[in-house]
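Below is one structure; the comments refer to it alone.
Only one protein chain is missing from this complex, and each of the others stays in its spot.
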Amino acid sequence: MPLVRIHVPQGKSAEYRSIISDVIYNTTLTVLNVPEYNRFHVISEHSTTDLVIDPTYYGIHRSENAIIIQITLNEGRATLALKTLYYKALADGLHERLGLRREDVFINLVEVKKENWSLGNGEAQYA
Amino acid sequence: MPLVRIHVPQGKSAEYRSIISDVIYNTTLTVLNVPEYNRFHVISEHSTTDLVIDPTYYGIHRSENAIIIQITLNEGRATLALKTLYYKALADGLHERLGLRREDVFINLVEVKKENWSLGNGEAQYA
Partner (left out) sequence: MPLVRIHVPQGKSAEYRSIISDVIYNTTLTVLNVPEYNRFHVISEHSTTDLVIDPTYYGIHRSENAIIIQITLNEGRATLALKTLYYKALADGLHERLGLRREDVFINLVEVKKENWSLGNGEAQYA
């Protein structure tokens, strides 16, 4: 854990997508105190038809560069205070590294039990 | 929130996929009372090999047009009664707009805490 899904508009370079992944990885280490090398990311590209991101909901102006990040992680890994720091650090990091507007970073967390992971070898390493 | 994933068999038109998204959006507004413009959908197309939907499980006869919808939303947004209305309204709406058989609509909800969303700007808007 965590398992990260990253949904990106079609037409960005592989390097651009890799930098998104780098920023999420580094932010997860530094803000959520996850151990080094804990990186399991799935990136998908989508056409305009298939990545539907409202451009104004909640008074936030999103552009055609907006991305969706969904992160599955352990319950208890992040308090509310840490989640708030994490969202900010992700938006700041993506803005600094890629020029992505902070408005264009949509994040969702899904929390699961520690026993819900097998990192390989058919074992429940965190149980 | 909600974040909606829509898995569709390959070979449907972009318009067909957009109408699926429209129906889900409209149903979520009217049945779950979600605010207008709250629309964050990811659509994926899959070959027959890669979208494996059993044609008979639970006595329901599914066709090669069957789709899978997974919706991540806030805990407490929908009571059991509302969920039941929501499933019915989604199946009815997709049937009416696209002729999709009601048997071909598979839905799964994943519930998370309000603090688990950042809608942009690096803030936890619902916390």
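To keep things simple, chains are lettered A and B as they appear, and every chain counts its residues starting from 1.
One rule holds for everything that comes next: contacts are C-beta pairs under 8 Å (C-beta built on N, C-alpha and C of every residue); 3 or more make two chains touch, one makes a residue touch a chain.
What you are looking at is a predicted structure, and each value in this text was computed from that prediction instead of being measured.
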On chain B, residues whose C-beta touches the chain left out of the figure: 7, 44, 46-47, 49-54, 56-58, 60, 62, 66, 68, 70, 80, 83-84, 87-92, 102-111
Hidden partner chain, residues of chain A it touches: 1, 3, 14, 17-18, 21, 35, 37-45, 72, 110, 112-113, 115-125, 127
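Just so it is clear, only the chains that are shown with their structure count from here on.
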Computed distance of Cα centres, chain B from chain A, in Å: 21
